[in-house]
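Of the protein chains in this complex, all but one are displayed in their positions.
After this line comes chain A, so read on.
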């Protein structure tokens, strides 16, 4: 099935499905452990991370890693400290991330802590953006809710719960939002099939998208 490491599609193709070499190098397995970017991070990133690290309310082991990639700052946070961090991000005078743009999930099936929740914050005062990321396991998918800090996270956390099965503790009303209430399973997880039916056209059968030959 597409989305997992082992691809098998039409004609029994497995692996990359690339017989021409056109695709160049085959991707190696992604890193399973977080690797921080070495300092200095550049731009405003050092300042933001310094303020967070030196803040009295945030203990040392809260910031798991700091990654700077493509001009964007990602701070990996422990799942049981995200509310405190958001509170500091919003209220500290030198940070002032007033707006929580987006909360969403990502499923990395190859990793142990495969469910990630990604928060995008914007500081309107300083015109900065920061991404916070927490990761949890499927067995213990508990993350603190940030709705008390950013009320706008309400529906977005519900969507993340709906789609990925991440449980946001202390959320006022954690129910499904896009899928029907009695739906079972969490559709955006990578082991959840896309589904669909084969379509016959002029005698030939076209399989549903997730059973077609997959290129990685």
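By definition in this document, contacts are C-beta pairs under 8 Å (C-beta built on N, C-alpha and C of every residue); 3 or more make two chains touch, one makes a residue touch a chain; residues count from 1.
To be clear about the criterion, contacts and distances are computed from a predicted model.
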Not-shown chain resolves in UniProt (candidates "Transketolase", "L-lactate dehydrogenase complex protein LldF", "Fe-S cluster assembly protein SufD" or "NADH-quinone oxidoreductase subunit D") to "NADH-quinone oxidoreductase subunit D"
Just one of A:36, A:87 or A:102 touches the chain that is missing; which is it?
-> A:102
Out of A:50, A:72 or A:170, which touches the unshown chain?
-> A:72
Go through chain A and note every residue touching the omitted chain.
-> 2-3, 17-18, 20, 22-24, 27, 30, 69-70, 72, 74, 98-102, 104-108, 118, 120, 124, 127, 129, 131, 150-152, 154-156, 159, 163, 176-180, 187-188, 194, 209-210, 215-216
